[in-house]
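In this view, the complex is presented without one of its protein chains, the others remaining in place.
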Amino acid sequence: MSVKIVAFCCNWCSYAGADLAGTSRLNYPAQVKIIRVPCSCRVDVQFILRAFVRGADGVIVCGCHLGDCHYSTGNYHAEGRLTQLFSLLDFMGFERERVHLEWISAAEGAKFAATMDAFVTQVSALGKNERYRNMYTKAGAQNE
Amino acid sequence: MQSPVYTCSLDNVTQLINRIAEKMPVYGDFGSSKTTLSPKGFFLPALEKLYETAKINDSYKITPAPPENAPFVLLGIRACDAAAIEILDGVYLNDPIDPQYKARRHASYIVTFACETMGANCFCQSVNINPAAPKGDVKAWVKNGTFFWLAQSEKGERLTELLLDLLERTIPAGNDLLPVEPPDSAPALPLPADMLSAFNAPVWDNLHRACIACGTCTFLCPTCQCYDISSHECTENSEKTHCTRQWDACLYPGFTQMAHGNPRPSKKERFRQRFMHKLVYHMQKYGTSACVGCGRCVNKCPVNMNIVKVAHVLAQEEVNAYV
Partner (left out) sequence: MNEQEKMRTRAKELHAAGIIKQVLAWEAGAFPSYPAPAFFTKPNAFEKIVYNEFCTANLSKYVINITEKTLIFLRPCDAHSFAQLVKENQVKRENTYVIAVGCEGCVQVDEGEARDLLESCRTCTKTDYPLFDEEINTQNNPRESTNKAARFAEVTRLDSEENTARYAFWQAHFSQCIRCNACRNICPTCHCKECVMDSDHPLDGQFYHAIRALHQDGRCTDCGQCSRVCPRGIPVHLLNRKLIYTSNK
């Protein structure tokens, strides 16, 4: 019963880093599904929550290192937005360990593989996602 | 022949409820005042699945949701909500009959409770409802420290049979045993007599502006009955879709949105529609107002707009902001 991970990777740095991990024949867990985005700041909070509702057990967002964003400031926006998202998710009682933000450059194939490996281990310890899936909880409890 | 009136001591009411609960689920109680949500959700849930489609090889299998016909009891329904259930029955149990509503409704036992005092927001008497004479399968009330129980329908008699050893029979009800109607101190609910002049009244231009079209009044109202049907991909399995029915509100912009446009293009038309329906159209068509005076909209409207205010403004009894 392996956990499903969705990885949003920015085209210019972290996706290239993933490619480098591939060409270097570095192993990382197969249950990571990569979705390429132009920039880490393209990642709307709804992407992350919907991924969970549809069965993801962990979501990781990867972008360029601060200062190195292809669009100059995108990753700063992503950092601000995702920090708030993670804080809110923890506050609402969702497991904070199921989400992660990491900066990985195009040259860091090894870091990509290691990050995915560590994240899968972290999420596997939590098991399958139930709480986030219940975000679409049937509401309107009648019996008061 | 009228059913006999039964009594029991107040201390034993819990036993009555427990006895019923042995046989079927019981919701509500005799003590509380008005609930936030009306009982309509027991018959028309806020969200229900109508059917599911699944792709099997090259064809589709449609599986309707099974009808919910497990019996249950609603306790402590007040006269306003009991009258509202009748209004809903008029819609859903008339041709075309709604099978989901019918299954739940026929499975239900409604035990009403007479009101001894009026809530601050209640105005059922202004719409000709007697709070001391609620309908329902069984009517219950408290008088002179004694609990009374009277079956008002065949279902009510079947329910009573479960409890015969816990109840004492009295002589058929004379007026001195019946609950007394509380004094009527609520504001009146004037209903416009002429549909066209109410529809064209210039006050709507200003009156709708406070309303934020949230739908709270609609969802809490015991007679509001409109729904939307939509289909979505099942989140766990993208090979399946669910078709669901959920509460909708005529105040919402999408309610009459159609391919050509929207015949109620702005909030003014939608706001007017809601109150014209409740105060005028329903009266002209069925002889009763669609408002039962429960006061939930008065209590919970985020901006304190409510049907009494609208009726008074329409009646233009005095100078107000809208004149």
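Read from first to last, the chains carry the letters A and B; within each, the first residue is number 1.
In this text, a residue touches a chain if its C-beta (ideal position, glycine included) is under 8 Å from a C-beta of that chain, and two chains touch if they have at least 3 such contacts.
What you see is a predicted model; the values in this text were computed from it and never measured.
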- Query: Of the residues B:C8, B:M24, B:V142 or B:A210, which one touches the chain left out of the display?
  - Reply: B:A210
- Query: If the hidden chain were put back, which of A:C13, A:V37, A:V59 or A:L89 would touch it?
  - Reply: A:L89
- Query: Hey, which of B:Q225, B:T244, B:Q273 or B:S289 is the one touching the hidden chain?
  - Reply: B:T244
- In chain B, positions touching the absent partner: 33-34, 36-37, 46-47, 119-121, 187, 206, 209-210, 212-216, 218-220, 228, 230, 232, 235, 244, 246-247, 254, 295, 298-306, 308-309, 312, 319-323
- So which bits of chain A touch the chain we can't see? 45-46, 49, 53, 81, 83-85, 87-96, 131, 134-141
